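I have placed the structure first, in the form of structure tokens, so that the comments after it can refer back to it.
Only a single protein chain was left out; the remaining protein chains are all shown in position.
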Amino acid sequence: MVPSSYYLALAAILFSIGLFGVVSKRNILIVFMCIELMLNAANLTFLAFARQSGNMAGHAIAFFVIAVAAAEAAVGLAIVIAIYRTRGTLHMDEVRVLRD
Amino acid sequence: MSALPTPAPARTKTPRLAAIVSVTAAIALPLGLFCVILFATPLLQPALLDGFIRERLHRDPATWYWRDGVYTVALLVLAFVFANFAAIFSGILSWWERRVAGRIQSRIGPNRAGVGGFLVWIADAVKLILKEDLVPAEADQMLFRAAPYFVMVGFILTFVVLPFGESIAVSDMNVGLFFITSITALVVVGILLSGWSSNSKWALFGGMRSAAQVVSYEIPAGLAIMVPVLMAGTLSMQGIIRAQGGLPWQWFIFRNPAAFALFFIFFTSQLAEANRTPFDLPEAESELVAGYLSEYSGFRFALFFLVEWGNLWTMSAIAVTIFLGGWQIPFVPNELYAQLKGTGFPPLAWWGLEAASMLVFAAKTMVLVNVVVWLRWTLPRIRVDQMMSLCWKYLVPVSFACFLFTLLWQIAVAAVPALETAMGVGLTAVSVVLAVLFARQTHRNITAIGDRVDLSNW
Amino acid sequence: MGDRAEMAVFWIFTVPLIAASLGVVVTKNPITAAMSLVGAFFCLAGIYVLLTAHLVAFLQILVYAGAIMVLFLFVIMLLALQEEILGVSRIKVMQGFGALGCVGVFAVIYRAILATGPRMMPQVGEDYGTVKAVGRILFTQYLLPFEATSLLLLVAIVGAVVVAKQRI
Amino acid sequence: MEKLIMRRVHQGGEEMILNFGPQHPSTHGVINFLVETDGEVLRRAVPDVGYLHRSIEKIAETIGYPQFMPYTDRIDYVSAMMANEGWATAIEKMLKVEVPRRAQYLRAIACELCRMASHLVSVGTMATDIGATTPLVHGIRERESINDLLEALCGARLTYNYHRIGGVAFDLPAGWSDKALKFLDHFEKLLGEWDRLISFNEIYVKRLANVAVITREQAINYGLVGPNLRGSGVSFDCRRDAPYGAYADFDFEIPVGKGFRGAVGDAFDRYYVRVLELRESARIVRQALAKMPEGDIMAKVPRKVKPEAGEVLSRVESARGEMGYYVVSDGTDKPYRVHVRTGSFLAMGIIEDLSPGLMVADLVALIASLDVVAPEIDR
Partner (left out) sequence: MGFQFGAVLAFTVVAIAFAAGGLTIGRLVRPNIPGADKAAIYECGERPIGSAWFNFNPRFYLIALVFVVFEVDIALTFPVVAVYRAWVSHGAATAWVAFSELLLFTLILVVGLVWVWRHGDLEWVKKVETDESAPNGQPSSLAASKRAA
């Protein structure tokens, strides 16, 4: 049996990696991927706690998180397309500069 | 068929050895494959494996330190058996399709390698292994090499939940159908990668078309799958089959008018997902040369082709499972299997019944396989915008409507159970009448031009 | 499945999972990043199965690997994003701070985990995590969020189409 | 070295520019199109011809008049008989030779059988280009029977070299008429099957109807000929409107596009006009066999063909439309200049201007519906 702390630690590692990407990467697409990674880390935590408590509520929450992630990806990537086709770049700093 | 028959060229006699080899292979290979699956699948599962070790070897595996290791080896053996089944059967199906195509096109088809050209698929495989493996210099080397693996894994994984008989399924997961829907993703990713990584415009076109097509048709397919789930109340493949019966009016397809419509929608979607005519746009030879396969050669190409023909089996098997009663034998209740099996190592009668259920399943599947082959050599290809509008403007709305209808239908059936039986008998009768009318019209068309039905010269 | 086997499977999935996640942030090529993410999602699904969350595991594959990643791949391929226009931040300091901050975050979380100590997982029924069990709670306890999800998806489709269509 | 044709496409924009052909399954030979696409939709398709140029017209200037006859087979090897006939009628006009009636009838029979063979290939490959592979094989099967007949008549199955200046090479072999009639009985029944098999297949119709519409005016302005012209609703056929040989003796219809399943002049009209012409050709062969006059098959032609100085133009209706031979003689035994005007070449001209807005699959349908044959374009 794998203790729950293993899963939680794994989730923490994933979250940190995702966070690192969000902070340091300047490409919107990669930032998006990192956000997905962080959402997954959250999901893993939910499921680990659900398993630990023998309660299924975590599953339902993970369910909704996945739905939210999909909605976020759909809208986010649409924005990416729009930005790229008007500005020709996906670099966050440049996009910000061009805004004003 | 021509009015001016030219004398047939003198038949070169197949050498005796080749004849013996091919006839033996033609009989022994499918038979052997099914036998191995029949025995290996239940035997290598923990329950029977334990029973076997306990009763025949008189050891108790529960005390073994390396018990999980034994199970792992058993699983790997099982996976190997099914991978071989997939490979060999797709080879045999490729030969079969070419023979059928030959008849449809009033030509002979492959007839050189062995009797009836049966060994041609082995020759093809050997040739493709011996071919030089080319990777375009400007391609994305890593992804180009990785793409066939994705497709291959996505295809082989289907066999994890695909049933073959009453107890003959590797794993009867509670998420069975969901599993099948989700691993299609691997194939999509593989095709997108193969199209993009080739750095060839034709491949890119093919990859884009294919990905768009597969994902679009996943929606009507997914909605169509939901109706059997609604009717059976489970996602497990075996559970869905157990909820049906052996006689046609006990199949899901006839028990609910929405399911009847959805069967055709599901079948169409499966054709599209397997890139079969009339949805062969991704590799449309006359438009895109070879689509996403343009740059592939040798064994990598063979892997894609293996998947293409293997898909013939899997798509038909899934349709048989969820709509056409699966392995159910007429007049054999589900309880009989459990009764025969008893508690210990199952007796011969049980194995016989399993073999019969497998036979029923394989026969139904082969019927559908032949329908797919027939369609491929009959229909033209639709255009990419028509493909999209067919999916989104016809199949998806109709599927939604059928889905909602089934929700109501289930409530009605719960109130009046006789409704389902009546509908089953009625729709079966309608289908029989339609089939007879179709056969009559076909016969009339054949005789109208002075031809006759000729099934000789195989 | 025995404990040792479960632990082995855990590591079989964990090591590639962490490697793949690192691949997402380290690589310069967006396609490689996307493929790493696909790999990470598959490994994560394996971990979910270990947590007896069967439905969520395959939902993960279906939605993430099947839908969201296809969307990502489409965008990368449609925009023909090459390495040049991707590059990491020009401010290297930012990266250093980012790394430092993340290690800090991890340290904080890890302390909290250590504080709770290793908890053994309780035995759960056959039904736990199956399709039906999740379906049941979605139908009762989480009915409102369930219906709200469809609204969310409706808004997402409208919003995404409007945004994406702006210059198409 | 950059190809000159590259100047014709817009580079550096958002469109993808790709080579469609020469090694492409549906360009019907080695033709190259530079295609400018925005996704699946074409901005423009610029044809680049010349891959199959063999200087056939120049060869004519270096060899004598009768010797050029086998070369004409190679101008359009799918309907070689009509190319023969064009050359023969041109030189006969120059020499003012009257071809015997029997030879004219034999020519008509051979040409119409050849037209049927050519149209079978055309409609069959069209079906293949649309994605249905079976009709082509059925078409080729019937074409084999026609080839058997033609082989019995002139000893060759593809490049016939049947015509001679002043007549034809061989008379009908014994029993040939019966064989031909037997084939026609079979073939006419088969046309019904062809319609059931492919013509009115719903997907096929949807792929072709209202695709690449050529209006009547466009067809005339671009100088389209043959089935491409008639598909746009213009009833013009050299066999009727500029009769040559024995055609004035026969009773046959000129099918024109009526918008069978869509607009007049769409790809389906061009396709279906060819299917209808199959039946008319069969009718002509029947009539010719029935009315076959007795007599010689060769006129008296001097051994050394040496026409007077001058020029002549002959027009015949080939399977791909009006085929014109313009021959200038300087009084020697070799032509001074020969020019062949072919239907495929004219059809290529319209593709670039029809292509904007078509989809990649439509371009394939357009090329197929124009029935271009690469050697005829380049000669």
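By letter and in written order, the chains are A, B, C and D; residue numbering begins at 1 in each of them.
Simple rule for what comes next: contacts are C-beta pairs under 8 Å (C-beta built on N, C-alpha and C of every residue); 3 or more make two chains touch, one makes a residue touch a chain.
The structure presented is a predicted model; accordingly, all values stated were derived computationally and were not measured.
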Omitted chain - touching chains that are shown: A, B, C, D
Full-complex contact with the absent chain, from B:21, B:87, B:119 or B:317: B:87
Candidates A:8, A:47 or A:73 - the one touching the absent chain: A:73
Residue touching the undisplayed chain, where the options are B:281, B:396 or B:423: B:396
Residue numbers in chain B that touch the chain omitted from display: 45-46, 71-72, 75-76, 78-80, 82-83, 87, 129-139, 148-149, 152-153, 155-157, 159-160, 170-173, 177-179, 181, 196, 198-204, 208, 211-212, 215-216, 218-219, 222-223, 226, 229-235, 289, 294-295, 298-300, 302-303, 384-385, 388-389, 392-393, 396-397, 400, 403-404, 407-408, 410-411, 414-415
For chain D, the residues touching the chain missing from this view: 6-11, 13-14, 16-24, 32, 34, 38-44, 46, 352-353, 356-357, 359
Chain A residues touching the omitted chain (full complex): 63, 66-67, 70-71, 73-74, 77-78, 81, 85
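Everything below uses one rule, namely that only the chains that are shown with their structure count from here on.
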Geometric centre distance via CA averages, chain C-chain B, whole Å: 32
Inter-chain centre distance, chain C versus chain D - centres from mean C-alpha coordinates, in Å: 62
Centre distance in Å when chain A and chain C are each reduced to the mean of their C-alpha atoms: 7
Multi-chain contact sites of chain B, meaning residues that touch two or more partners: none
Interface hub residues of chain A, defined as touching at least two other chains: none
Pairwise touch network: line, ring, star, complete, or other: line
Chain-to-chain touches, reported pairwise for every pair that qualifies: A-C, B-C, B-D
In the complex, chain C residues that touch chain B: 1-2, 4-5, 31-32, 35, 38, 54-55, 58-59, 61-62, 65-67, 69-70, 73-74, 77, 130-132
Residues of chain C defined as touching chain A within the complex: 3, 6-7, 10, 14, 17-18, 21-22, 24-25, 30, 33-34, 37, 40-41, 44, 47-48, 50-53, 55-56, 59-60, 63-64, 67-68, 71-72, 75-76, 78-79, 81, 85-90, 94-95, 97-99, 101-103, 105-106, 109-110, 113-114, 116-122, 124, 128-129, 133-134, 137-138, 141-142, 145, 149, 152-153, 155-157, 159-161, 163-164, 166-168
Touch list for chain A against partner chain C, complex: 1-10, 12-21, 23-27, 29-30, 32-34, 36-37, 40, 43-44, 47-48, 50-54, 56-57, 59-60, 62-64, 66-75, 77-82, 84-86, 89-91, 93
